[in-house]
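Selected chains only, in their assembly positions.
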Amino acid sequence: MTSANLPAPSPITPTVDFDRNGVQHGFLRLPYSRDDSAWGSVMIPIAVIRNGNGPTALLTGGNHGDEYEGPIALSDLARTLDPKDVNGTVIIIPAMNYPAFRAGTRTSPIDKGNMNRSFPGRPDGTVTQKIADYFTRELLPRADVVLDFHSGGKTLDFLPFAAAHILPDKAQEARGFDAVKAFSAPWSMRMLEIDAVGMYDTTVEELGKTFVTTELGGGGTASAETIRIAKRGVSNFLRHTGILSGDAELHETRWIDMPSADCFSFAEDAGMIETMADLGDRVIAGQVIARIYPIGRTGAAPAEIKARLSGILAARHFPGLVSAGDCAAVVAVLE
Amino acid sequence: MTSANLPAPSPITPTVDFDRNGVQHGFLRLPYSRDDSAWGSVMIPIAVIRNGNGPTALLTGGNHGDEYEGPIALSDLARTLDPKDVNGTVIIIPAMNYPAFRAGTRTSPIDKGNMNRSFPGRPDGTVTQKIADYFTRELLPRADVVLDFHSGGKTLDFLPFAAAHILPDKAQEARGFDAVKAFSAPWSMRMLEIDAVGMYDTTVEELGKTFVTTELGGGGTASAETIRIAKRGVSNFLRHTGILSGDAELHETRWIDMPSADCFSFAEDAGMIETMADLGDRVIAGQVIARIYPIGRTGAAPAEIKARLSGILAARHFPGLVSAGDCAAVVAVLE
């Protein structure tokens, strides 16, 4: 009876009512039949804090499952935010790719889905694609402003920054950069997305929403310092949008950008990596910023990884071992 | 024909000659028959740099396979140390538990052996025990001074320190602390080992050798800063022993110790950990230093992890997820 012209409805059922005032802690229930549960489901935690008809903020973490500043700041916020302090609606999903988050992995253990390459999603696709589709068709249309937390995960480490994209709609772009400024991370980034296919960012922005993303550290951990940045950032973001009252607590930020593919240095060899510059260090084009030792012998010369332009070391490969093809380092340029 | 009173000989064959002057890069070859190689072997890289009859230093990393400051500093040393600068012998094994090191794991993927709980080892035991036995019966008897590098590995992060043990032989103990001072890490530790069974440390010290160990960071990575500490430390250590000439390059160090089991705070719950103090921060007894959020719901109160005595946060659980029973934090006391 379903028309071929209409997409299938989402298989996800929320246990919360998005239009009810007050605090609700519930789930997005996604049926997932499998060998160890014939009639099982994925239960994605969600909190809705609503007070009247003000704007709606959609706050997410765990887009990649091994990044923790966002989920921690959002779990704290979901538990403590008082609807009396809210003007409008705050929708909090601490872990978008909840199966990945449970597993502590970047991608979903169910389908190896990278959430940030799965948008706009499909209602009849993999588990990851079904979640993406629910955001695209059900959650994003409710939102005015969107904040998505990222960090480097287990295999990358980043300078802590908030970011927005350079966009064709300059008014939308300006709203993004204003929100980044309000977030007030130690570093702020203007991003020009080269390969935007499949990203949550792209879907959000194509719907005209104001969008802020972050990279707040990495290594699969979160420090007290980066958690403070995340908590302060989300409060500032909500104040900036008027959903929370009061002024954003502004801190100094330095603006950086990544002007070209030369920002990235890739390893051509596997081995043990010797980091030769730390995050935030100034580096100059041609400088050896890392070396890769073969691990099967002593005495062999290590391969050298060089900076391809001058700037600030903004990100680096995190694990002590490296594979050929891994991004070893990212150099950003101060504005 | 083998007497029941004599232990079996080690199955390991070195490809280096420990008594030859000059630089040799070779292997300890340990036969290891298995499904994917009927007549295969484990090939543990070793370098020997010798110049005459001076003292012998045995330098090791990779006792745990996911700790990198030691293997990096030692790979660099093995490649660059000129025998002309040496008075005696330097034996370098960057990765004691080489199968673990190749896999990037704490323990051996072959037998799950924790090298530092496998001493004194057995010639007819598991691969890890056979390696330990070779150290106990072949390498350690050649050594006068022993330096073994550790860091926190993928699941712990430490303040960078060198350490020696409180020992019954006070002359041996003094030699250890003098060597720690020469190593000159930012922090130095006097350790009272409570559970010494199976440790390399114990085997080394029972043989009367001067022994220094370290914890130089963690998280399964190494930063430019901790690598500098490791490289400087091993040079200082060799100068201190007279194997290299010149004075140790001393830096300020702060001495700490761990007086009791109350240094350790364990998690009783699984979840996502919110770190509330960073390494080096002062904490006071009873202070909440971490919280553990249940990951299946929003809105639930996190469990609290408290410091059990006052001091310095010396180590913490590294990954964003934590299991019941994990050591969440270690508090050390400034001397």
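For this structure, a couple of remarks:
Each chain carries a letter (A and B) given by its place in the written order, and its residues are counted from 1.
Here, a contact is a pair of C-beta atoms (placed from the backbone, for glycine too) under 8 Å apart; a residue touches a chain by one contact, two chains touch by 3 or more.
Predicted model, so just to flag it, every value in this text is computed and none were measured.
Depicted are 2 of the identical subunits; the complete assembly encoded in this structure file consists of 6 such copies.
Rule of thumb we're sticking to: only the chains that are shown with their structure count from here on.
Chain centres here are Cα means. That of chain A falls 36 Å from that of chain B. Across the complex, chain A is touched by residues 23, 25, 43, 45-47, 66-68, 71-72, 75-76, 78-79, 92, 94-95, 101-102, 104, 157, 219-225, 227, 272, 274-278, 281, 293, 295-302, 318-321 of chain B.
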